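All protein chains but one are shown at their positions in the complex.
Each chain carries a letter (A and B) given by its place in the written order, and its residues are counted from 1.
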Amino acid sequence: MIEILIACVQTLLLVALTPLVSGVGRFMRAKMHTRKGPPILQDYYDLAKLFKRQDIHTKDSSFVHRLMPPLFLGTMLVLALGMPMLTRLSPVPFLADVILIIYLLALPRFFFALSAIDSGSSYAGVGGIRELMVGVLVEPSMMLALFVAALSAGSTNVGVMGATIGSLSVAHPVTIIIVGFAFALACYVELGKLPYDLAEAEQELQEGPLSEYSGPSLAMVKMAMSLKQILVVSWFIAIFLPFGSAVELTVVALAIGLVVYLVKLALIFFICSVFENAVSRVRFKLLGRQTWAVFGIAVFGFVFWILGI
Amino acid sequence: MDILNLSIPSIFSLSAILSVVGALLALVTGRSEGLSKGLASVFGILASCAMLGVGVGSLLGSASLISIPTPFAFASFSLLFNPLAGLLLVVINLLAILAWIYGTSYLAEYKGKGIGPIGFFMNLFVVSMNFVVTVDNAFWFLVFFELMSLSSYFLVIIEQDEKSTKGGFLYLIMAHVGFMMIMIAFFIMAGITGSFEFEVFRNTPFVPAIASVIFLLTFLGFGCKAGMVPFHSWLPQAHPAAPSHVSALMSGGMIKIGVFGIVKIGLDVLAASGCELWWGILVLTIGAISSVLGVAYALAEHDIKRLLAYHSVENIGIILLGVGIGFIGIALEQPLIAALGLMAGMYHLLNHAVFKALLFLGAGAVLYSTHTRDMEKMGGLIRAMPVTAMCFLLGSLAISAIPPLNGFVSEWFTYQALFDAAFRGDAVIQLFAGFAAVSLALTGALAVTCFVKAYGVTFLGASRSDAARKAKEVPAPMKLSMVVLAFVCVLLGVGAPLVAPLMQTVASTTLAVGPVAVAHNTLVVNPEMGSIISTPLLAVLLIGLILVPLLIRMVFARGGVDSTKEPWACGYQHEAGMSMIATSFGADVQMFMRPLYRLRSVVSHQATRLVVLFERATKGAEAAETQGIQDDRYLADSTGAFVDWLGHQAKKIEGGNYRVYLVYIVVALLVFLSMSVLAY
Partner (left out) sequence: MTSYLVVNILGGLLIVTSLFVVLSKTPQRTTLIYSLQSIVLVLLLVALGVTTGSRELFTWAATAFITKAVLVPAIMLFALKKIGPSAKEAVPSSISPVVAIILVAVELFVCYLAVNGIELPTALGVKPALAVSLAHFFVGLTCIITQRNILKQIFGYCLMENGSHVTLALLAPEAPGLVEIGIATDAIFAVVIMAIVAVRIHRVVKSLDADDLRELKG
């Protein structure tokens, strides 16, 4: 019973915090550009205002265009329920299978790209296809990295993998470090940050499909996208950096877990943010080379696992 | 249970008789097309309903072998009703019933093109498939296998245009290449045992070398039927040529008989001879290659039926991944892994049959309304054809393995089987299992892209031609078939905790191993690793949590909705020509996956070469009759070309770059190392 409570609490907490995280990100970027930047709470104001606006759809669009925002948000909420954040093990174990998570991320991606085509806009369409391409390029390395991590941990459940790695009893430490690195890189591409994507410029890039959204729909998609970023980072934390999360379900342990989780999250987003602002955009054509390099690292980890180190 | 067991053969024969009568009536009344169609459909549906009963009975019951003596001593008519045959019977006849219903309206497209023959051949096709999966005698197996190939061949060439005859010819050749290999394998077994009964084969342990030869021949032979790479090239030519409901039956049902054959011969008939490890690795590798290449080529298509045909290649690959783990598990003497792998394969077989049939019927509906297969000329069909569009969407989600639909569940089991094999196997198995998992992930991502394209370009956005603007929703029988299949897709996914144990029974009885617990309450489980998912609960959560934002929006959003605006085009006037079309997708994928498409020219043309070879052979024979000995030009030509090529390669070797010499040293060292390993 307490697990269900934790799942609900962490999901609500995440929803409440998401605009703050993206707001801090924008603030930091402005500071690094030596701009004044928006207030930290700007994203809350944006969402509230968008919610009051008129919802505009293109004239040829169908129900897919209308369904996508709530579907994206809903899928992210389902993922949030099962992701171990405060706790070491997943509060809802049947939602924490790595294969399920990878394929569940494909559901919003499917509709995201579909809605882009549905809108009839060419910019949205190009963005939709690119979003799909990123999925195609990232998924093999992600799967291989997780495959190897799951094999050394003896389970495909995020919580169990985290518990094995967290107890430092893995038989293949080098393997875990290498595939953890590969997975981190794959996650970074998924985050949709520079050098692979530029969230503010909404034309022709991955975020392109957003250009035909407005009002409450746009609010929901924006919310869902920030939520996705946090979830992907939490995913990495849960498997490869589970240290400090609550092993026992006591109030003290959970409180420590929460604090540690927030610190880890802040640290990772800080690093990402610094990195993001230190690089320039890579040409979309060259994305393939970099993701294949990530795949190469994962292959390396795989061979190390076979070697048994 | 007794009554059921007794009645299975009688229902079976009743159904067979109904089919044959239906076929003959359709042919006799061919002049009046309405009557012919009606009679063929009614008899076909009745026969398939009866056979569906037989299938369910065999799936749930225990295996029973019936042998009826015939005048020929070697060919007594044996029928085996076991869960594996039952599964195939259910698949074939479920699709057949729906195809018949669909056909009652769809055949309007074929007025004057021979509705009588369609009824005749389709009845014959279904009944021969039913016999192939149940007969337990090599001679009759070959007879019905051939009948199945021939009847489907005539269905492929029914349109009689150039494309369909060409596709049909390729199909016929590939089917016979496969047939020859299977026949040789069966004759080897018959020669050793002195009998044509599978039951005798089953109890005879063959020498490993012989068993390997038999396995290889049957694997390649049935592989031709299944359409695995490199024998896949007939699929995208033959399937689109046939009427859509026949395509559904071929892609959903017939190519599964290829998989059935591989499983039946490799894991059942050869069980007494044991199983070599490399069999499983071969199956796994071919499966991985088929899945990736199938979907990659599908992405480049803009003919909707060819796209779907290529996806059959992909899905056969995924099924073979599961089957391959089945082989590997047996070779490793890990019954649990074997059962899990084969179960994943069988589950995907069932799932693919359902969603692929749904998609082909959907494509047929589009064809029926727009009279074109070119996706570039469609667009916006969702407004005119809402039911078709919804069904096609569900099918697309299912084939893209989106949870909680059925495609996801079987792919999840395939992943789990690969995990288990890698967990328990040695270095070589780990390597292959790892890369099979990677190729499955790549396949999944490409399939999503491909179906976003297929669905988006066909049904969404603005209509791009007059035909698309004038399209109307299809008649009720066609809608009914699609809705039923869409419903089954959801059921097989959400009801996974109920379906998985059934598939497990099929796998464990085929392998003769103990039952494996793959489901627990609402969970599906991988017993080896303890991984769990729950599709019913996931479905509930997904629907619930998608409704939450919708509700919040309904309550709080006050801005209203306006859906009259043109898409934004950077300030220019939007034109319909600016929207995405199918070609836009292919370009990006080809940019990133260029090597895959380069491979295509190598792999795809093998079958075409066979055709050319055949034509050359016939021409050569003709020429030989008239000109005598003079015509050995082909031989001379190819020898000359080979010598040229050799010289060219030799020139490369003599390039004089010392680093190239070093490459040879490294390669030679690696070869010797691997040889020492193998020798050990």
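FYI, a contact is a pair of C-beta atoms (placed from the backbone, for glycine too) under 8 Å apart; a residue touches a chain by one contact, two chains touch by 3 or more.
No experiment lies behind these values; they were computed from the predicted model shown.
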item	value
Which of A:174, A:247, A:265 or A:282 contacts the chain that the document leaves out	A:174
Given A:44, A:63, A:243 or A:292, the one touching the chain that is not displayed	A:292
Contact set of subunit B toward the excluded chain (per top definition)	427-428, 431, 656, 659, 662-663, 665-666, 669-670, 673-674, 676-677, 680
Interface residues of subunit A (partner: the chain not displayed)	173-174, 178, 289, 292-293, 295-297, 299-300, 302-304, 306-309
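Assume only the chains that are shown with their structure count from here on.
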item	value
Subunit A and subunit B: spacing of chain centres that average the CA atoms, whole Å	35
Subunit A residues within the subunit B interface of the complex	51-64, 69-71, 73-75, 77-78, 81, 93-95, 97, 99-100, 102-104, 106-107, 109-110, 113-114, 116-126, 128-130, 132-133, 135-137, 139-140, 142-144, 147-148, 150-151, 154-157, 160, 203, 211-212, 215-216, 220, 285, 287-288, 302, 305-306
Complex contact set, residues of subunit B against subunit A	380, 382-383, 397, 400-403, 408, 411-412, 415-416, 419, 422-423, 427, 430-431, 434, 437-438, 440-442, 444-446, 448-449, 451-452, 455-457, 459-462, 523, 526, 529-534, 537-538, 541-542, 544-550, 553, 556-570, 574, 576, 578-580, 584-585, 588-589, 591-592
